[in-house]
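Here is the structure we will look at.
Just one protein chain is left out here, and the rest sit where they should.
As written, the chains take the letters A and B, and residue 1 is the first residue of each chain.
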Amino acid sequence: MASQAVAYESEHHAPPPNVDADLVARELIATTTGASGRFKAWTWGLGILSIAGIVALILKFIDQSDDSTKWGYVAAMVSFLLSVAGGAPMVAMAPVMAKANWVRPITRIASLFSFAGVATLIMLIPLVAILPPLVTEGARRRTVWYMAPDYSPHFWTTLSLVLLLITGIALFYSAAIPDFASMRDHSNGWRQRLGKRLARGWVGTDAQWRTLRMRIGMFGTFYFLILVFVNFLFSTDFGQSMVPGWRDAIFPMYHTVSGFQAGVAGVVIALYFSRKYMKLEKYIHLDAFWSLGRLLFALTLLWIYFFYSSFIVFWYGRSENDIATLDLLIKGPMIYAFFAGMILLWFVPWWILIWNKVRRGTTMMVVGSFIILLGLLIDRIRTFVPAWSVPGDQIHEKWLKVIPETVWPDIFDILIMAGGISLVAFIVMMMTRVIPVLSVWQVQEFNLLAKPIKYIKGHATLVAKPD
Amino acid sequence: MTTAEFGTHNWGMVVDVDKCIGCNACVIACQAENNIPINTQDRVERARSISWIRVERYWEGDFPDAKARFIPIMCQHCENAPCEPVCPVYATYHNSEGMNVQVYNRCVGTRYCANGCPYIVRFFNYWEPVWPESLRNHLNPDVTVRSRGIMEKCSFCVHRIRRESRNARSAGVEIADGAVQTACSSACPTSALNFGNFNDPDSKVSRMKEDKRHHTLLDQFGTDPNVIYLAKIDADKKVGAGEAATHG
Partner (left out) sequence: MQQRRELDQVYTNRKLLNGQLDTPKWWLPTVSILGVVVLIGVIVIATMINKGLGVTGLARPVFWGLFITTFVFWVGISHAGIMISAILRLTQAEWRRPVTRAAELLTVFSLLTALVFPLIHAGRPWRIAYWIMPYDVARGIYPNIRSPLIMDPVAISTYLTGSTLFLYIALLPDLGNLRDRTTGWKNAMYTVLSLGWRGNPRQWKMQTVGGILLSALMLPIFVSVHSIVSWDFAIASAVEGWHSTIFAPYFVIGAVHSGVSAVVTMMALMRWLWKWDDFIRPEHFDALARLLIVVATGWLAFTFLELTFALYGQDAPEIALREMQMFQWPWNALFIVFFLTAYAIPVPMWLFKRVRTNIALMFWTSILVNIGMWLERFLIIVPGLARRTPFVYTWEAYRPSAVEWTIFIWSFAWVTFLMLLFSKFFPLVPLFEQKESQVFTDDVMIGRAKIPAIVREAD
């Protein structure tokens, strides 16, 4: 043995050794009940805002469904929600695939964002109705559906988003079965009945565990593939294809990667609030923030990398469609949004997240995450609003000859944006009443596998690697 | 040279495709004027022949209604040239008279400019040029003989422009319209090639430019060339402005 495992009360990092598994289960299940007054107030407020948003969406559809140029903000909102709610479950999936230990306690909260995909779907429905078909006024605009029927974008994007929602929920459910069993054993009332129904006879045999891990691996991979596909379809069909001459091979990837960045930021925010207001310091260790901080930092740098890759090619090329694209998306009406987005999505997070002290703490991490989400919203507005503002008669030109007027948001748009964000938060918060916000079995596993030890003269963590 | 001689001209060409008969006299004249190496059969077969101006011929239709389309193409001296920003040593740049100039003694031969040119009018010297003894005396003393490893292209006969500029300055007058003729434009029997100063509103080329048949080649690349083409008129077709002259 190279080290002596000595009981050591490590400040934040690994749990104290021999934490009783039963205690863990009871404490975490207890978080589903006993909501504080503050929690109730917030859920009421968010719920009302969400309903206002949905009502505004319906009213906008009744009032403005003939003019597609006014729907840019809704498109930007769908993209934003897709990025946050779609990207967050990646935290539940990717580090698990890489066999990282730090992610075990926090996979549940990342997975809960899959349910918020309902918000994305709600916003998408009117948009699908408004999206012009591929052939308008006899001409076919540029699309990735080369020979396919005219309504292909509508069909495939909706289908893939529905699939994303289903796969996300399937991923959540596969990982949640042992927790439903814990609820069956430790909760009461409707939660106990729900746990019993959904646990499907879970007792924890070897075969059941093997099936569980296999399902997580399968749905996780599938989720990732579908997420990339949805990002590709939405950014192309609802974004790039609306602007003549905008030919940008990297835009789908740019959209996906900024989606991951937003998802991780969303998870950090959810973690911060859970940890602080549900008193979960014992279970959500600073290790999680440290690792998520590094991930967020890398994704921030990746954002500027992808952005610059497209910019340099357009700027240097100087062909007519390149110049028109730059004029529309960067130089033209959207220049303030461009600078705001770049500063909030890259420059500020870069200089916040680069410091070890920030990543070791929580407050600046959550501030940085809010900044990133705000920046992403502005960036999505910058790309989707001008795209939708191109009038129907220009859509099949070779390149954009006339830069369209800036479209400002009306009251419906503002309510829809506020409502969409509230709906995501509302759904995640309500789901924590149904199932513990931290995954019981994964916390128990984490406690088993990671032990603080004394190593020669210092302290270290001994992490078992069973796979 | 005072600034009065530079910066006041914008040299360009107007090519009237309707008048071009595909005789290639311009090609020969350019070859003779600019000390271009001899294009042997081997070089032509290996696509290494150098001709600063070429006449492309496209066939349209089938016998007996076959038509031949000719289009002379030389360096377009683009205002927004894709060959200029990519040269690592600034061997090609845009001068104040609207011309894209090639500085032979600075060129290291990376051929990046040639890749950037959409008109394929830039040429590389793969071998040291060799002329037989009998032809050595025909070399034009005003034009540099390029060694191997160097890029070259149409220069709008810049040596002729310089000579006329010097003559005009010593005479104290402006360069008259038509006093400077490139080798190709002076050789063309049908006046399909016309060279002149676009900054002079009364010059021949400025007036020809206003023709409603005018267009430029490959405008989707945004190169803003200084060579204007006038489209061919077909007796049996109505031609509008902007119809592309490239067929095929």
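Just so it is clear, contacts are C-beta pairs under 8 Å (C-beta built on N, C-alpha and C of every residue); 3 or more make two chains touch, one makes a residue touch a chain.
Bear in mind that the values here come from a model prediction, so they are computed numbers and not experimental data.
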Selected from A:W42, A:F180 or A:F251 as touching the chain missing from the view: A:F251
Identified contact with the non-displayed chain, of B:R111, B:R162 or B:H214: B:R111
Which of A:A129, A:M214 or A:I312 contacts the chain that the document leaves out: A:I312
Subunit A residues that touch the omitted chain in the full complex: 1-3, 5, 10, 13-14, 142-144, 146, 228, 232, 247-253, 286-287, 290, 301, 305-306, 309-310, 312-314, 316-319, 322, 360, 448-449, 451-453, 455, 458-467
Chain not shown, touching residues in subunit B: 46-48, 54, 56-58, 73, 82, 85-90, 106-112, 114-120, 123-128, 147-151, 218, 221-222, 246, 248
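FYI, only the chains that are shown with their structure count from here on.
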Centroid spacing, where centroids are CA-atom means, of subunit A and subunit B in whole angstrom: 57
Complex contacts: residues of subunit A adjacent to subunit B: 316, 318-323, 398-399
Contact footprint of subunit A on subunit B as seen in their complex: 80, 82, 85, 219-222
